[in-house]
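Of the protein chains in this complex, one is absent; all others appear in place.
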Amino acid sequence: MNFGSDNCGPAHPAILDAVIKANSGYQPSYGDDTIMDRVRAKIRELFEAPEAAVYLVATGTAANSLALACLAQPWDTVFCSAAAHIQRDECHAPEFYTGGAKLTLAGEGDKLTPEGLEQAITSWVKGDVHVSQRGPLALTQATENGRIYCVTEIQALTTVAKKYDLPTYMDGARFTNALVALGCTPAEMTWKAGVDAVSLGGSKNGCMGVEAVIFFDPSKAWEFELRRKRGAHLFSKHRYLSAQMQGYLADDLWLETARLANAHGAYLAKRLTEIDGAEILYDVQVNMIFARLPRATHQKLRAGGAVYGLFDGPLDSGDPEAPLSMRLVCDWSITEAEIDQFIAAAK
Amino acid sequence: MNFGSDNCGPAHPAILDAVIKANSGYQPSYGDDTIMDRVRAKIRELFEAPEAAVYLVATGTAANSLALACLAQPWDTVFCSAAAHIQRDECHAPEFYTGGAKLTLAGEGDKLTPEGLEQAITSWVKGDVHVSQRGPLALTQATENGRIYCVTEIQALTTVAKKYDLPTYMDGARFTNALVALGCTPAEMTWKAGVDAVSLGGSKNGCMGVEAVIFFDPSKAWEFELRRKRGAHLFSKHRYLSAQMQGYLADDLWLETARLANAHGAYLAKRLTEIDGAEILYDVQVNMIFARLPRATHQKLRAGGAVYGLFDGPLDSGDPEAPLSMRLVCDWSITEAEIDQFIAAAK
Amino acid sequence: MNFGSDNCGPAHPAILDAVIKANSGYQPSYGDDTIMDRVRAKIRELFEAPEAAVYLVATGTAANSLALACLAQPWDTVFCSAAAHIQRDECHAPEFYTGGAKLTLAGEGDKLTPEGLEQAITSWVKGDVHVSQRGPLALTQATENGRIYCVTEIQALTTVAKKYDLPTYMDGARFTNALVALGCTPAEMTWKAGVDAVSLGGSKNGCMGVEAVIFFDPSKAWEFELRRKRGAHLFSKHRYLSAQMQGYLADDLWLETARLANAHGAYLAKRLTEIDGAEILYDVQVNMIFARLPRATHQKLRAGGAVYGLFDGPLDSGDPEAPLSMRLVCDWSITEAEIDQFIAAAK
Partner (left out) sequence: MNFGSDNCGPAHPAILDAVIKANSGYQPSYGDDTIMDRVRAKIRELFEAPEAAVYLVATGTAANSLALACLAQPWDTVFCSAAAHIQRDECHAPEFYTGGAKLTLAGEGDKLTPEGLEQAITSWVKGDVHVSQRGPLALTQATENGRIYCVTEIQALTTVAKKYDLPTYMDGARFTNALVALGCTPAEMTWKAGVDAVSLGGSKNGCMGVEAVIFFDPSKAWEFELRRKRGAHLFSKHRYLSAQMQGYLADDLWLETARLANAHGAYLAKRLTEIDGAEILYDVQVNMIFARLPRATHQKLRAGGAVYGLFDGPLDSGDPEAPLSMRLVCDWSITEAEIDQFIAAAK
């Protein structure tokens, strides 16, 4: 009954099999391994982007920070939502890697709107040396609250960015969860909708720790390589990153694990409604559920061993009927039985 | 016949077994996994340092840069050898992580001497706001040229550092190769000899990619954690770093792989002397051999498929008798048969 | 009729006299001049702070950035208002000097409240390695909208900061304007009210370009000196900074110029009410007036040669009755006659 995060569960056995298979003989180090050649070709094919620059790093924060550092000067501001992982969860890694760029929050929630974005952009006067210079748009797909930008919404946001000559980066830590929910192609969700660079997350979706960073315009490729090395993110035994990504993309495993996680999320959301006083906070579109339950219910759940994030107040004291917010994340490996057990514990 | 680097070979099967064993059920993320608890305890025990702060990162450059950033202010200079990995091979990662510290080269070669160190330290006047402030000593064990500081030499260097109130960091990318060559204990080679912080490399000695960073004085622990997160080096699925290190330290595997690599190095060095015109450049103490062979011999070796680093001139043209320098590194997995094959190809 | 900023007017002749007087013979450079000894003593006396560390720099942005860099780690967030100069007008100098600290905006306007501050502080969970760590409070006195924190208000804010063990920095670019308006002592407005460090602005109040930075706890002194030098803000011919500050503080000149500027502001505000459709936006407490006038009135003023900042829309087209916002700043040198001329032009 662990709904703490999709990074708490195990890696998919097929990922480990790919790693074991890669663990034979000698391979050039630092990204020159032959497996990476195949990974690069595979990602270019999947994204219908034969010229794309493709790199691997081991953490989502590295992917975000290194990509943004290639798109933002130190005096630029990144435009993102108030809930963005880069704003709330990365201990200033974006500021560190960009050399001091600012994050301007466009709106209050987790999803950006074209109006909010334009308001944020125009809050900084272009060409004024005293203020933040306008830099990239960063959007998270799926969002930190488990919501999805549909292709039309992405297009609307990048259109605003392009109006001001700003590039767009997509934090795709849960890229595939969004992709399978939308039922579109990787290209449709990215460059065809105006996205310039994207991370394709593996760590939260069945890998041990690997994220691809993709620049559709490869002109930033060498700069990315330098930044990755300087950031200490270029692995000597890079083959083990390559192998994970190779296993992840082979036989549609990435789509399968994302579909599993999303299906578990939907099932959990459905069953949550059976609990007295339960309130679902956002549309459940991928594998994350934000909900409110009475304090007493939380107490039962925690006593029963359920693991998940809890907000809004102390668990132990206070009105037992008072609702407390929770975040539940289903990873690919969770089972219906565990969800049933969770619901049973809440009742 | 691959002597390119000890990061070109495979991981030891026992490391992968440990990873597979760890890949079951849920684990808290971001370093709170139970495996890490055991790793921490094991390292403290091995180093006879019950209070030490122990962390894992995935690359040697991350270990070096993060550790030095905790020991050096941006206006400090690190004292290191001219051949130091932090100076020659990390694309300014130390400068990046420290926020602009300088590296002052103490002497020309790969091994520091107390005299050279003291001269370098005193080249910057203490208390002068205009100049580099004196910062940590960084030494590499084994050195980039495959040599070892014996315990007495380490003690002599740290004594100079302490005379000027400077801390000492040991880059231990090949820590274990040095350890087994010296036949001393981890404590003797580190804190008992005056070392304040050290990295214990795994990547070059049989792991996929993991290095421990150890601070014997834990007062820098929280700063290290913040720097690691901000540098995007805190893994969400940290258990896979922990598992590698657990497997590495279990049943003396780390010592065994280092002994294997060193023994291969010694065997290769011995057999190299059979080749006409061969000259060994440094005492071979661990698993790295620097040597000179005639150009014609290199041509034969390369034609035969041998992989290794080559310096000093073009392979294809020039005096066939002219000596060209080479670096040969033996990883744990290489076999005597491959070394014999290499020697045969050179003859 | 120039109300563009208090940095558009001339320096007070007494400041230049002090500079001329200092321009004789030899003086040690880099802050060791004898004039600085007297300035330091004078500031310590004025602030009743015999131990304070006192430094001079030439720009307000340097004062703010260097002081904050001594108070905030790169992973800390500074708490400030949404209108703060450090947020809106310094092109990421604070981010640059701190090495990537974040600015968390506590509330929407120019004046912080204890409630808003506490909400901002607690929005970042203490001890969570993933988020911004809680750093200094930065408040501007007078604010960017020309308002003043009274001593009680300052005390209330620093009390919140202290509750969370956070230091307080006061951006005193218009310190003296606030001081004379409040009628309190420098000590009452700073350390007696809980302020840890403050800048005492000279540039906007009659000097050519000098600001003092004062740390009441001198433990940061050496770090400040290193940061100032590394930031290229340590003047070789420092005596010219010292001389300005000496002239500024002699014979209560600083108080006199601030009183003049404030009195001009009050007079301008009073007379603005004579203009049809005029609306004063904030209480006029120092030398800055934010007001709204009809577009047609602005057109007359601009045609008449008046200089001031204008917001909210194009001057040239649109409803002539539509109100447009303006900022008017009175420097010490402006005259009643010029204000009268301005009012006449608006009528």
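Each chain gets a letter, A, B and C, in the order it is written, and its residues are counted from 1.
The working rule: a contact is a pair of C-beta atoms (placed from the backbone, for glycine too) under 8 Å apart; a residue touches a chain by one contact, two chains touch by 3 or more.
Remember, predicted model here, so these are calculated numbers, not experimental data.
Among A:230, A:259, A:295 or A:327, only A:230 touches the chain left out of the display.
Only one of C:162, C:229, C:271 or C:302 touches the absent chain when the whole complex is considered: C:229. The missing chain, though absent from the display, is touched by one residue of C:91, C:105 or C:189; that residue is C:91.
Among C:203, C:257 or C:287, only C:203 touches the chain that is left out of the view.
Mapped onto subunit A, the footprint of the missing chain covers residues 30, 73-75, 99-100, 129-130, 133, 225-227, 229-230, 234.
Looking at subunit C, the residues touching the absent chain are 2, 4-5, 7-11, 13, 16, 19-20, 23-29, 57-62, 65-66, 90-93, 96-97, 203-204, 208-209, 226, 229-237, 240, 307. Contact between subunit B and the unshown chain involves residues 74-75, 88-92, 95-96, 99-103, 129-133.
Operating definition for what follows: only the chains that are shown with their structure count from here on.
In this assembly, C is the chain whose CA centroid lies farthest from the centroid of subunit B. Subunit A and subunit C have CA centres that are 41 Å apart.
Computed centre separation for the pair subunit B/subunit C is 51 angstrom, with centres defined by C-alpha atoms. Among the residues of subunit A, those touching two or more other chains are numbered 90-92, 96.
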